[in-house]
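Below is one structure, written out as structure tokens, with a few remarks after it.
What you see is the complex with one protein chain gone and the rest in place.
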Amino acid sequence: MATTQQCEMLLTVNGEAHSVIARPADTLLFVLRNKLRLTGAKPGCLNGDCGACTVLIDGGPIKSCMMLAIETVGKTITTIEGLKHSPIQQAFVEHFAFQCGYCTPGFIMNAHALTEKYPDASDDVIQEWLESNICRCTSYREIEQAVKSVLLKKHRND
Amino acid sequence: MVPFDFTYHQPSSIHEAIQLFQTLQQQGKKPMYYAGGTEIITLSRLHLVFTDAVIDIKQIPECQVLDIQQQQLVLGAGVSLTTIEEANPFPLLTKTASEVADRTARNQITLGGNICGQIFYREAVLPLLLADSEVVIAGKDGVQQRSIHQVFQQHMQLQPGEFLIQVKTEQTYLSLPYAHIKRRKQGEVGYPLVTVAALKKDGQLRVAFSGVCPFPFRSQAVEERLNQQLPVNTRIDEALQHLPRPILDDIEGSAQYRLFVLKHTLFDIITELEGE
């Protein structure tokens, strides 16, 4: 299959199918924001360094500035807009785990995937996952507390 | 943002990929094989890479293998580093991989991409150099299996149109005693000041380096010195005399400081593997 300058791609975002016309060279972040008007994923560096654009592809966190949209055809994309009333969102609010809020969607998507995949995550695993995102406002302790509170609740419910 | 256009191709077989490369080249294009893509996107932004056709190898079944076949660990070039870490078939490789970039990035970075990349740390190659792995390469003359030592000299010596399909490692190497230390300028994410990986086979240390020189390497001269029957510090001092040149001297650290760090890192590696 070859594609030329602009092409049509079928993306599944937050449970909805979208037909998008974009360049094969366009990143997923660009397509989400500029074609689908889903501006929750944030551009912070466009270089894979800050994590503000993190979304989930088939449930796993990915920096959407570093992936071509065309690579996600046939996969399930979840953005912050697709996360409704999740425990991690509630925890971020309760623990004051953000200030300016710009890194928050990326942090939440990563933390959500972490708590879903590793409800027993150790401190090392939490760090390994969350050091992928930069927050410049908080001290990270608030975020740590938010994530741990979700893990603790999952345990209580087991 | 990639500031140029390219066509995107997703072959489903090795043969198709090779064909595509040739056809695109004949059309006057500058095709490029594409795995995780993180480095291509990063360098494109800065106008340091150009391609007008990318050939995504991730759908090729051979590139997605992660399996033990005939007493060999076979790892597809398109397997992500985190996939390898989670499966953990080769603990040294797991450790080395887990120190590359950050975890979210490693969900995308592939084994092949890390080894074949332009960014010169290429740390995932260190365990493979130590384990005398074999690499499977596809090119217009078909698929070949060669020793990594033959193909990887400072960087992967691939001919135009060739691409890495798999890396194969003898099972006996997977459980050897190992050590791995990555030291950074500061903090726990980022490029290395020095990365040292080591395996101990038949009582002999094997050591490979990244961040010391502008290329990863394993050096016979260095290993010979480290395996002498001498006090450890003497061995290290002599080994340092035999490092390839140049020693990196850049924003991560001066050459002198790197050698200081390397000296202690080697000490820690040797101590860790002593008696193993």
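Observations
To keep things simple, chains are lettered A and B as they appear, and every chain counts its residues starting from 1.
Following the convention adopted for this analysis, contacts are C-beta pairs under 8 Å (C-beta built on N, C-alpha and C of every residue); 3 or more make two chains touch, one makes a residue touch a chain.
We adopt the following convention: contacts and distances are computed from a predicted model.
The listed options are "CO/xanthine dehydrogenase Mo-binding subunit", "Ger(X)C family spore germination protein", "Anti-sigma regulatory factor" or "Iron complex transport system permease protein", and the UniProt record of the chain not shown names that protein "CO/xanthine dehydrogenase Mo-binding subunit".
Under the touch definition stated at the start, the shown chains contacted by the missing one in the entire complex are A, B.
Among A:V13, A:L68 or A:C135, only A:C135 touches the chain left out of the display.
Listed residues A:L11, A:L36 or A:C103: the one in touch with the omitted chain is A:C103. Interface note for the absent chain: among A:L11, A:I62 or A:I80, the touching residue is A:I80. Panel shows subunit B; residues 1-4, 45, 47, 185-191, 251, 253-254, 257, 260-261, 264 of it touch the chain omitted from the view. Although one chain is not drawn, its touching partners on subunit A can still be listed: residues 23, 33, 38-50, 52, 79-81, 83-84, 89, 92-94, 96, 98-105, 108, 126-127, 130-131, 133-144.
Quick note on the criterion: only the chains that are shown with their structure count from here on.
On subunit A, the positions that touch subunit B within their shared complex are 1-5, 7, 23-27, 30, 46-48, 51, 54, 60-63, 65-68, 70-71, 110, 127-129, 131-133. Listing the residues of subunit B that touch subunit A in their complex gives 1-2, 4-10, 37-38, 41-42, 44-45, 54, 56, 58, 98, 101-105, 107-108, 188-189.
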